[in-house]
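Would you mind keeping the following structure in view while I ask a few things?
Complex shown without one protein chain; remaining protein chains in place.
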């Protein structure tokens, strides 16, 4: 079995290497290269369910530290960090989400023409980072993959997007850099205090009490972890970078960002927050609940007054991640399961929502709710998607969003009925902003499209300017009206998203089974 | 008998004068001279310690010889650089150089 | 008051006054000459400390080589005036306070240093001892100095060579 997990992590490169050699057909190679991880992922899925293999791990010796030199000062202790990967149910769930979303995002990036090979290469590297981070069995490796995602995302978002993308990229870099700094500090402290970074060993050492950390160290580690993932999540005061990302960067990247990268926070808080320091977690759960509620209300209220569809979705994500934090903060079994479920389902939901953004952007060159209207007449398919996504997002039964939020609120009512009530109010608010956005886009007169006959420049000045870096193509020359017809690379991923959303809503059990270990 | 601290004090005073000159003066030649003064003070320290030190031995005098050599080298190179600068700019005043 | 003290006072006064005048004189040549006073007084102090060989070398290198080198530089660069009085005031006051502080701090350290051992006088075979030390214990630095001289020689030649491009 050795090497299987490494194959999974580095599977994007198997075909991705071709991108370095072959100049043309970069999009074909890119899609092929992202499809391969899907195959590998489903192989693991198969093994997990059919053969009942609960946990797969892999280990190679990697770095050894030789503390010497000033021998007289201290007893030299021999420290090592190994290359260790481990896969359990929760990792597998996130892995599957990653491979699926990357594959769909790659399909959706079909149209990218400028520096296409670089784009797909970065996308694949990003995928490696994400996959690696979910199967990393030690904190050191986790950190390496974590940083890898940040760097790849910096280049992707700074290069592919529209006006303001560079600013978004720098915000991403600095906020996430600050977050990773806290994480690094926590990891180094843990490593020195316990002599290991392996997560299971750490759990063992900390729970059995064979390593006693003093209070200061313990709390500084817990707080560092909280801040690190709080920025990633994002929790209220640190959310600005994420809104910028959502509203200026190419939708295909945002799908990955919103769908997978924000979920790193869930995963991290679950593994390192609750997993390593359950007692401390309980002590500060009140504070976390407060932040979760702030997130829900802040996100929902701000989403209500945004005029840009992308910003609505962005603040909606803030609110949804509030639910995730709520579930984690409760710390009960239901709450955690709900949070994990909500993470996966929100990944799919935001995938669909930003796919719609991509559709609208390529057709109407704007996502301004004030300018868009009457989509129902022009593109009924988009409206259908919009409704499915919106319903899932506000947690209507029979969609996956319902299950996640239901579980979380259920857990909240068990211990803190007040919190549960407030969270329910949050769902009502969500109904408000989602319906507002959907309805104002779908109904009403079609936008006046004077641009259609050659004057597109004025209307879409932000997009048509070559030098501003608009990298997806608005194909006006085609004979058929592009506003109504859909290419394969557009409807195929959309259908997949819809199937998954409804499938999970109707039969949530198979996803919850992943979380049994939790 | 003159004590060790008397020699050290003389060296200290000369060193501080040199340091003051090197930090405050703007004429490059004076700065070089000030640095030479500092090095002289160092040598006086070394040699005072060869006689009166805690572990008196002659190696301090050898060190003083090395220091002198290095001082001469630095002056030689410094003046060479000064000459090139003067050729290009016709001044050696630090204020005018910049 | 014996002769050693008298000579010590004389030489140290010479060294300090010379050092002060280096900074006071406005003409570079005068400054150089007052530096020579310091150098010579220093070599007097070395003799008081029974380091005759070093004193001789001091006279040769400092008062001889370095001074002559500096004189050449002064002549070549047509140095006339030193620092003007106005600029001196502007630049010196901020520097003088920390330096005086530094001096007081160090003086506090050295004014009561009393070595437990008797002072050692290096008699007539002073030079011999130095030579022996150089060729045994300090052999490697000595060899390195020769490389250093080579590098400096090359450097000075490249830098000072006059050529047109």
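List of remarks:
The first chain written gets the first letter, and so on, giving A, B and C; residue counts start at 1 in each chain.
Here is the rule we go by: a residue touches a chain if its C-beta (ideal position, glycine included) is under 8 Å from a C-beta of that chain, and two chains touch if they have at least 3 such contacts.
Here, contacts and distances are computed from a predicted model.
The listed options are "(2Fe-2S)-binding protein", "Multicomponent Na+:H+ antiporter subunit B", "Pyruvate synthase subunit PorB" or "NADH-quinone oxidoreductase subunit N", and the UniProt record of the chain not shown names that protein "NADH-quinone oxidoreductase subunit N". By the touch rule set out above, chain C reaches the unshown chain at residues 105-106, 108-110, 112-116, 136-141, 144-145, 147-148, 150-152, 154-156, 158-159, 165. The missing chain lies against chain B, touching residues 15, 18-19, 22-23, 28, 31-32, 35, 38-39, 41-42, 45-46, 48-49, 53-57, 59-60, 62-63, 66-67, 70, 73-74, 77-78, 80-82, 84-85, 88-89, 97-98. Take chain A: the residues that touch the chain left off the picture are 62-74, 76-77, 115, 118, 140, 143-144, 147-148, 151, 154-155, 158-159, 165-166, 169-170, 173-174, 177-178, 181, 184-185, 188-189, 191-192, 467, 469.
As a working rule, only the chains that are shown with their structure count from here on.
Centre-to-centre spacing of chain A and chain C amounts to 70 Å, using the average Cα coordinate of each chain.
Averaging Cα coordinates per chain places chain B and chain C 5 Å apart. Chain contacts: chain C has no residue touching two or more partner chains.
Interface of chain B with chain C (complex): residues 1-10, 12-14, 16-21, 23-27, 29-30, 32-34, 36-37, 40, 43-44, 47-48, 50-59, 61-62, 64-66, 68-73, 75-77, 79-84, 86-87, 92, 95. For chain C in complex with chain B, the residues that touch the partner chain are 2, 4-5, 8, 12, 15-16, 19-20, 22-23, 28, 31-32, 35, 38-39, 42, 45-46, 48-51, 53-54, 57-58, 61-62, 65-66, 69-70, 72-74, 76-77, 79, 82-83, 87-88, 91-92, 95-96, 99-100, 102-103, 106-107, 110-117, 119-122, 126, 129-130, 133-134, 137-138, 141, 145, 148-149, 152, 155-156, 159-160, 162.
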